[in-house]
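Heads up, one of the protein chains got dropped from this complex, but the rest are sitting where they should.
Moving on, here comes subunit A:
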Amino acid sequence: MASKAITSTIRRALSKPHGVVSRRHHLSTAAAAATDYEDESIMMKGVRISGRPLYLDMQATTPIDPRVFDAMNDSGINEYGNPHSRTHLYGWEAENAVEVARIQVAKLIGASPKEIIFMSGATEANNTAVKGVMHFYKDTKKHVITTQTEHKCVLDSCRHLQQEGFEVTYLPVKTDGLVDLEMLREAIRPDTGLVSIMAVNNEIGVVQPMEEIGQICKEHNVPFHTDAAQAIGKIPVDVKKWNIGLMSMSAHKIYGPKGVGALFVRRRPRIRLEPLMNGGGQERGLRSGTAATQQILGFGAACDLAMKEMEYDEKWIKGLQERLLNGIREKLDGVVVNGSMESRYSGNLNLSFAYVEGESLLMGLKEVAVSSGSACTSASLEPSYVLRALGVDEDMAHTSIRFGIGRFTTKEEIDKAVELTVKQVVKLREMSPLYEMVKEGIDIKNIQWSQH
């Protein structure tokens, strides 16, 4: 009886005339006891919200595009062989599929397929690049240059290298988030083994001057590594123009599956590195282990799609970013954009609201899925190190919110986000005595707070 009910429900779902699951046809089988359509709201972590929040956190991760999903399914069901099995059809099929995906990834960045190594994500690629290159040249090269706004995995790898005896220079950034090229030039020493600067910052969205940095590295003959997880598929990336030696990529930032990424390792002139994963010598000996075929196919399809849709998405996302910023600025004052407005990826908007407390703003914005600081460092209550490196004041750093706009975001979602943010900020500012004092004209920085 239960199986008949299930098949009839599936048939009904497939032949439904319109998309929204209507309340009258709720599942009443025993198998679906978990869902309860009478109470539409969600209760989680002590907070009640009336529906699934609208998703504006595209820098943390992105939903999988249905076209990418389609490319992944067949391999899991039919072509499930190990791509490294050389003796039968299943292995050959899987190997062909992985090679097709490799070509798709390589085309997106202007590289040759032989230069792409598939990994489990950008974190593994960053670790392999930073530690691998320095360990290979550890007799002659002892110095690494990176910036203060890098992703935590690069900073942590550099700290690990410091414990092993290498020296690391953490370049400061200007207040707009960009690297100072003169400082970079001065920091390069004869024993510099690697320069690692990310292309698009995941917290503030600024795009570094990659061509100029690549030029400097080429002059001094230092390998240039970049964490391009937020950059590929969103801004035009060309490894030859930027003179890149190593590049980390991640699939789940460009509407692909989680758990796969790639490292680009240049072959001409050759970059040599020590592998992190030892084993059977797969992926040119640099990353042993069975290739995650299904995920890799998804990654390839996502890159292919990103190449075709880059211009269209960029136009759409830029329009939405302007709508968001103008909508908020019309109704609120004291709104500061963190990071350079000119050299920025339009899908990332990091705003600070003055005279508002950060945690209470986030708690009030439960119907909008945004983040403050990066997802990796959200466990501690410290303001984000990236904003601190920009020189943002502590109080402004606490109230920063990062809006991430993507391919699937709609105009109505942006309007709703503007409405909810403005409502919450106005409510908090009305309660704030600091804001009252500012409105009366008192300068907050020059107040002598009395001791009790």
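Keep in mind that, in the parts below, a residue touches a chain if its C-beta (ideal position, glycine included) is under 8 Å from a C-beta of that chain, and two chains touch if they have at least 3 such contacts; residues count from 1.
The criterion applied here is as follows: contacts and distances are computed from a predicted model.
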{"item": "Chain excluded from display, named as in UniProt, from \"LYR motif-containing protein 4-like\", \"EF-hand domain-containing protein\", \"Presenilin\" or \"Pleckstrin homology domain-containing family J member 1\"", "value": "\"LYR motif-containing protein 4-like\""}
{"item": "Residue ranges of subunit A at the interface with the undisplayed chain", "value": "10, 13-14, 16-21, 34-35, 40-42, 49-55, 63, 66-67, 69-70, 73, 312, 367, 407-410, 412-413, 416"}
